[in-house]
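Encoded as structure tokens, here's the structure I'll be asking about.
Other chains dropped; remaining ones untouched in position.
We call the chains A and B, going by the order they appear; numbering starts again at 1 in every chain.
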């Protein structure tokens, strides 16, 4: 008799194929679920593989549109960046994948969900907090945290042997000496030879971006139009090409950014689990958007609103990194950030070249920029004498502090 | 009879030369003060010019060492960056210049100080808050805020005429259609044709950095060694050259960064005075250091300490931009940030190429990075089962929130 039904986040690779078979071995019915969030994958082949391995059902879900409009756009609006460098490409993919997985579990009456994330990483947390937040009574099977599983499969060799015994197709190409995770937004690389933080990344590591040394010798110039803080149109300024749907926009920016080697970083980051880890990321389109949005936002948003919003963005970045997309606080912060974007509207012109994004100019019907006010040549609606009072009043505290210190000095 | 003595922040240019003469005309004795903070200038010629114009005394002060070690290093430790983009090259130069100016005023018994900053900018504030903080009873003469002055000198033409009448040497080269401000850390460009935020910067604007399109086709690779959060040695990894004093280090990084076109930005920023303005900056060495320090800091600093320190860094950036270097709060924040840097020690390897800085690897005797702990291949001192408890406890709140919402849904 079946122990129940598990919806497994299935990737088509060796690990989750072994998990699929192992779960069946343990007495579960297995539903394989594979989300298309833009990774390179033969989804049809994956379906057949899962079926061949005994999956009761297979769900292949195209979440690309949702990933862009609900998750990536939010992170663009927030200028979300973890520890000043990481654009959160994996962090925001996990809740996107997991929410659909538990929807399927509920709809199929499955009491269990499972995933192939390891026990030391962030992804287990991002998956599972999403599961619990949406389907609180769900039971989670995380094989890499179950001693019977991880003691049996101590290395890749054990998985290969298990695969061979169980009719699981074994990968013919040797595994790269690192692991990677890809989606529409980025590819991340970690583990293996990258674990030594001193080692330089091999030059053939990157798959989404060209090496800037080999990239074109002339820039591509783009105009990105924003409305409410999200891009609504991208135009190539010399080629004249333009795109205006979310998925097209992001794909096109990936193409341009990738061609010029934009968005490569090599960092040591702090995992939620409390350890430092080294990660290498390439985020071509996301990096272009990060710079463009920062520019249009500062152009159109009041200084003090922006300061508060910046603090909320730092908070959001931390929440996303730690896996709290589906949480009351994240819901609240997302609401506030969305509110802040109401007037973030206009066009940014930029050039993409040899790994860099250069902002060239911007315009907006809703800017708080006032050329007449700021001009050095026009007095405008501004009396320079006011500045004297402003400065003197700002100095009141400083003079008092000086008084106190002089007093202290004369006493000593 | 003299109205008293003024110490004038003199640049040697047309504006402050006219101010020097005008102050004498108003009945003041004028002491000319010119700080060398790394700008390109013939200081001896400036001295002779000031004397010829009737300055009672002339002080030419070499503040470069102090500028690097007291001001730039602090901003490096803080990862100081205003509104996520501007590295504060002008902001931190002003208090450095002004503190020496009021020291001279005190020492020379001058009751007045004067400067040539305009009435719409940030610099007037940065100068004057420093003056008041250190010399609270000083009186400030800011000609560009005095109606008799600014109504008399409505444009450059008026200054030129005044110069000719008063024996002030008139510049022979036509003025660029923008204004600039240079020091060891950066050059800033604003005003004139740049006031239209849509206009692209002309390609011949930049003076400190090469256009990346014309920069070398091979990267320079450097190793920067930090101690207590400041660079103590820079080594060129292929050429073997190394430098190890503050001024040498910063100058060398400027050279390498400048050669590769590193550190160019074009932004609209929010002035303290409440208006938005467009500025273009090039900060070659500062940009390299910003990235390198960020890397070694994250490598060696505890996650939670860094979060708190990051907040203090945002605060510091705002204080520096607004001119509050000499203030009780800035003193306090600088103390705290310095404290946070005690273990920020180690070496970062990076490559500089075509406008970009790429971090390649890092090592430190004081890192909190633990290769064994994070390794995917070693269990190390870590039990994966603990993560289950960690996740479940983190989910307690999320489940409660789900309960509340489900309840609300079923009521509606």
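Observations on the model:
Note that a residue touches a chain if its C-beta (ideal position, glycine included) is under 8 Å from a C-beta of that chain, and two chains touch if they have at least 3 such contacts.
Quick caveat: nothing in here was measured; it's all calculated off a predicted structure.
Within the whole complex of this structure, the shared sequence is present as 4 copies, and 2 of these are drawn in position.
By our rule, only the chains that are shown with their structure count from here on.
Averaged C-alpha coordinates give centres for chain A and chain B that are 31 Å from one another.
On the side of chain B, the complex with chain A involves touching residues 79, 83-85, 118-120, 124-125, 128-129, 132-134, 136, 142, 144-145, 147, 150, 155, 179, 191-192, 195-201, 212-213, 217-219, 264-271, 273-278, 294-295, 298-299, 303, 306-307, 310, 314, 318, 324, 326-328, 349, 353-356, 358-363, 367-371, 373-377, 382, 384-385, 387-388, 390-392, 394-395, 397-399, 401-403.
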